[in-house]
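With one protein chain held back, the other chains of the complex are shown just where they sit.
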Amino acid sequence: MSSTNGKIKIGFYICHCGTNIAGIIDVQKVVDYAATLPNVVVSKHYKYMCSDPGQEMIQKDIKDNELNRVVVAACSPLLHERTFRNATSQAGLNQFYFQMVNTREQNAWVHLDPEASTDKAMDLVRSAVNRVAFHKPLEKKTVPIKPDVLVVGGGIAGIHASLTLANAGKKVYLVERDPTIGGHMAMFDKTFPTLDCAACILTPKMSAVKNHPNITMWTYSEVVSVDGYVGNFQVKVKRKPRYIIDDLCVGCLDCIEACVYKEPRFFDEFNQGLSKRKPVYMPFPQATPQLVVIDPETCIWFKTGKCKQTCVEVCDRKAVDLNQQPTYKEIEVGTIIVATGFQPFDAKKVYYYGYGTYPNVYTALEVERLINASGPTSGEVVMRDGSRPKSIAIVHCVGSRDKNTNLWCSRVCCLYSLKLAHLLKEHTHANIYNFYIDIRTPGKMMDEFYTRISEEGVKFIRGRVADIYPDTNDEEHRRLIVKAEDTLISEIIKVPVDMVVLSTGLVPRDDAQDVRRMLNISCSTEGFFIERHPKLAPVNTFTDGIFLAGCCQGPKDIPDTVAQAGAAAAEALALIDLGYIELEPNTAFIVEEECSGCKSCVPLCPYTAISYDEVKKKASINEALCKGCGTCVASCPSGSIKQNLFEDEEIYSEIDGILNYKMEEALC
Amino acid sequence: MLKIEIEEAASKQWQPKIVAFFCNWCTYTAADLAGVSRIKHAPNIRVIRVMCSGRVDPQFILDSFAKGADGVLIGGCHPGDCHYQEGNYKFLRRFQMLRRVVDSLGIEKDRLRLEWISASEGDKVRIVVNDMVAKIKALGPLGLPVKYKEWANEMNVLESEIAGKEEVYA
Amino acid sequence: MIVELDAIRGVTLDTIYDSSEGTLIQTCIQCGTCAGACPYGEYMDYPPRRIIKMLQHGLIDKVFNTDSMLKCVNCYACMMKCPREIHLTEVLLQLVKEQTVIKLPVVPPELQKALENNYRYGNPMGESGRKRANWVQTSTVPIRILSQNPEPVDVLWFVESYPAYHPRGQDTCRAIAKILSALDVDFAILGNEEKSAGECGLLSWESGLAEALVDYNMAILSKYKFNRIITSDPHALDAFNFRYKMYGFKPNVTHIVPFVMQYLDKLKPMLRKTLGYSVTYHDSCCLGRHNNYYEEPRTLLKSIQGVKLIEMVHNRINSICCGGGGGGMWLDTYFKSQNMERLSDIRIREAIDTGADVLAVVCPYEIPRFEDALKVAGYDKKMAVKDIMELVCEAMED
Partner (left out) sequence: MPDKPKLAFYWCASCGGCEESVVDLAEDILFVVDNVDIIFWPVAMDFKKSDVEKYADGEIVASLINGAIRTSEQQEMVQLLRRKSKVVIAHGACAQYGGIPGLANEFQKEEILKWVYEESPSIINEEKVRPQLKYKVNGSEVFLPELWNVVRPLDKVIDVDYYIPGCPPSPKLLKEAVLVLLSGNLPPKGTVLAPDIALCDECPRKDTKPTDLAFTEFLRPNLHIIDPEKCILSQGFVCMGPATRSGCGALCVNGNMPCTGCYGPTSRVKDQGAKILSSIASNVSAKTEKEIDAVLNGIPDPVGTFYRYSLAGSILRKKVNI
């Protein structure tokens, strides 16, 4: 126990955190108790330990009392360990002579009985005081950061993050699954609350991405594997065959004209199926890149092997290549921004709203296309049956705030419903009814927007729609009755309308779990990617070097998405420009003279950091590759592998502390 | 009635102590999340943070029991979700083996528990901890340090025995 | 989404906030879906949403002094659509109903009589208990009655009152007996020993009566050895699955439709006759919304040759109640006095709109209700109301 040879002097501090901790834990009792523990020479409490005066108090005590160890009982180490380590090191002590006790998140906030809470705090303080005596001075190791960045997803979040980074001179790989970038925003008609034309503000950014010398844009591509760690990720990208040679296609669309299918007859994804496309198609006129794509699912050549291949013939640049195979690109990047977005809630899941049963029930995204000048009806609101609506019901909260579907509020539906109400009114002069539970319009100019839409004569009915069914009084059964309780007047109302718009919520993408696994990041229970800290690290993930932007993290509107994309880019930039990242020194090492060379540890390391030296006949650990999980340490049969920060003695001393175990008991 | 009161009083005095080893990335974060969400649970667990459930050495578990823990809980990431790829599988294998040893040495099954709790499952921390505390309360204390002392008592009687025998010899 | 039964046993309106259900009620967002989903919501001074708010504000006594809850037909529509999953029909509304009836100056006489009959004779129509098994004599296949032959049996068929006494119910019974015997099922009935399962008492706000019937039937059932119970009455199914379990009686109970579905492979080759009907199917509230059997009856119908299934506008979770539940069976006169249209009349128009030849049902209340509604509707084309079991049986005949 060499670490205890010198005189250990421990300073102990407990934080009140206002009343967060002191409201339930008797801090005075803990302080008095800590003072009786071995090696503790200072024991104090303070209102806010993380504040400047709190940190200064520690530093002053280190100097005045020659403290050589510090224990702070406060919030979770995941929140403020760094703060107190810095304070410790600024007073000239090695920062790893510090140990933190989680007294808030895992104690004061989760228990009700002050006595039990105080007991628990004392147990853990004893444990930390025990442990810190074994701490060793360590240095953080630094890893260089590769300057290139991978951005996954080419919606507005990915676009904005890519441009920010590229403008700062960094090389960006933007990988988009679809044939074009643009994401959901490209489908929108106008944006709330300013009613900017979505295409007008988005398409310049799309072409900026395309033309930026620092951006490598890979559309119709998917990230298939990510290995490595912060600063040094190895990424494999699959480029799906477009059956068009990128460099040769000039986007003349002659091949589309020449296709053996004379009429478009397949589901057009971009227009939500409201129009049709051919197997060879351009997703939409402003698609970026301006390249056509051949869909093997619908192309007769791929389905039957028989086709005149008129598309190949017509292309004088020989850009059509039906034998194209997927290609794989391997890149090395230092940081990754995940901007994989959301998908709209499947409205069929609320069976009684009749989506998919009644043709005049639409989803909001369909209506976006319907009112868009470049949409399937050129902006004319003509319904599936060819008629034009004179009355429209907009049903809020479809798939949101509902235990039967999704619990969360999707945050944008109220405002886009208001926007659609305005646009539909403008296009059709119809009577518009918004059926809502609560109107939620937080944010700049948002409630003003609500006022404006109200002034336009849009009607608001406070009540969640309970039933939608055809009006039997209507000869053609086209008209629908929307039934709800107007809860403000306590009347059951049945409103006959021509068209129903379902304001569907935002849900995680179906493959979010696969993406999460590939990147080794976490999801909340509902499936959105989880940020490292909701307030203090909103774009970080638990994996260093991977950042989140946009709706993959949770529903949000365009301004917030862009802000978050900027923040994610800034976080990446901060790492890149620093050039290196400091890592916890919790790596494992093998004491050579103790190792028998049994090789049991070698296969256990997922990072191949352990190798066997055939000459010395011993195993050794490459510190640069070790991530510090400690699996080999726990498995070494002769106890010859140790882990910095988590040495056996340190953990045993914690156990002793928790259980208030005295060595003399061992003699029994 | 009286008996119940006595039992209640007894149970109030004795509170099980559970040593928990939580991995930094999933379960420790989940326990923090339970805090941030103010999800109340029994105050009987004492968490030791490790980077990965793969770091949990069976010795730590046995040591905890021997030093007075009434239960040991290990929390790691769900299979497939390990921050270090496969540390949780490695622990699971050890756990399955250790469980057999611990069983045959007479420590009840409910005292040793492995749970996969992801960073977002704050409420699962509550469910698991409360359930484990309830089960251990039903079992009563394990109290190995006390047992070891009791075992040692048999050696203390020797001296008087010897004295007695020597008298007889005399 | 049936609630944890033991958790709510003994809960009263005074103690409801101490239960987990009370916590749920606190989460009501007053969206009004319950009121909008309620088939009689527009006739209630206090539809479920307002009841919850009144309860939250401690003003619940006002609710008891109206007849709002008399209009609840226990159709589970509000409960199934509630975005907070509050167990309205299962828990809250029942508690309110009971108080309402206690405070009612005059109980509608039709209902009063039905409850009395149930208490005295074990069936709501006031028939003699000794005639309960009379229909057996008209069966074309032998039916074992346990009191005469108490040997252990695989399947105990709980017949229930409407099937046992009502002439159309007896038609269904004969069909079921034939099907069971064709499938070689070892079955028997309780015969005259059986009394109403008590669901009607329970949901028509007479928990005392319900408990008396529960006690009686539990004692009778415990006399015999059997593996499982089947019944053709979804209300009896609900009583067993919901109320009996609270009293510790936990048999394996299935409705006849899912039961027969288990034998579908064996049954199909027997359905040799082509019927040539277009059929529309009415989802029973208890079987559909409350027990989640939406597709089984439809699959069974579709396995009959020559049956073309047409859906009504409201189907599955969105189905409209026939109006017979929750005591509605004996409140038609009262509903009429309130200028409320009978729900069976509303529903039959949806059935007529489909142009179907047959309205298929699975609940013994529905045949008489819809046959009556058909007469009122004055529908000139001939439409028959038949239990699915009758149709299956018909298809079995060569």
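For reference, chains read A, B and C in written order, and residue numbers begin at 1 within each chain.
The definition used in the following text is that a contact is a pair of C-beta atoms (placed from the backbone, for glycine too) under 8 Å apart; a residue touches a chain by one contact, two chains touch by 3 or more.
Keep in mind that this is a model prediction, so the values were computed, not measured.
By the touch rule given at the top, the unshown chain touches A, B in the complete complex. Shown as candidates are B:K17, B:K90, B:R113 or B:R126; the residue that touches the absent chain is B:K90. Listed residues B:A31, B:L73, B:L98 or B:I136: the one in touch with the omitted chain is B:L98.
On the side of chain B, the interface with the absent chain consists of residues 57-59, 61-63, 65-66, 79, 89-90, 92-94, 96-98, 100-101, 104-107, 142, 144, 147-148, 151, 154-155, 158, 161-162, 165, 168, using the contact rule stated above. Against the chain not displayed here, chain A makes contact via residues 593-600, 602-604, 612, 617, 631, 634-640, 648, 667-668.
The rule is short, and it goes like this: only the chains that are shown with their structure count from here on.
Judged by the touch criterion defined above, the protein chains link up one after another in an open path, with no loop closing it.
Distance between chain A and chain B, defined via averaged C-alpha coordinates, is recorded as 35 Å. Rounded to a whole number, the gap between the C-alpha centres of chain A and chain C is 48 angstrom.
Each chain gets a centre from the mean of its Cα atoms; for chain B and chain C, those two points are 51 Å apart. Interface of chain C with chain A (complex): residues 29-38, 41-42, 47, 49-50, 81-85, 313-314, 316-318, 349, 353.
The touching residues of chain A, when paired with chain B in their complex, are 76-79, 102, 104-107, 109-113, 116-117, 119-120, 123-124, 127, 517, 520, 522-525, 530, 534, 542-543, 586, 604, 606, 627-631, 633-635, 643, 646, 648, 651-652, 654-656, 658-661, 665, 668. Residue ranges on chain B touching chain A, taken from their complex, read 15, 17, 19, 24-26, 28-29, 31-32, 34-36, 38-41, 43-44, 46-52, 54-60, 63-64, 67-69, 80-81, 83-87, 90-91, 94, 118-121, 126, 145, 148-149, 151-152.
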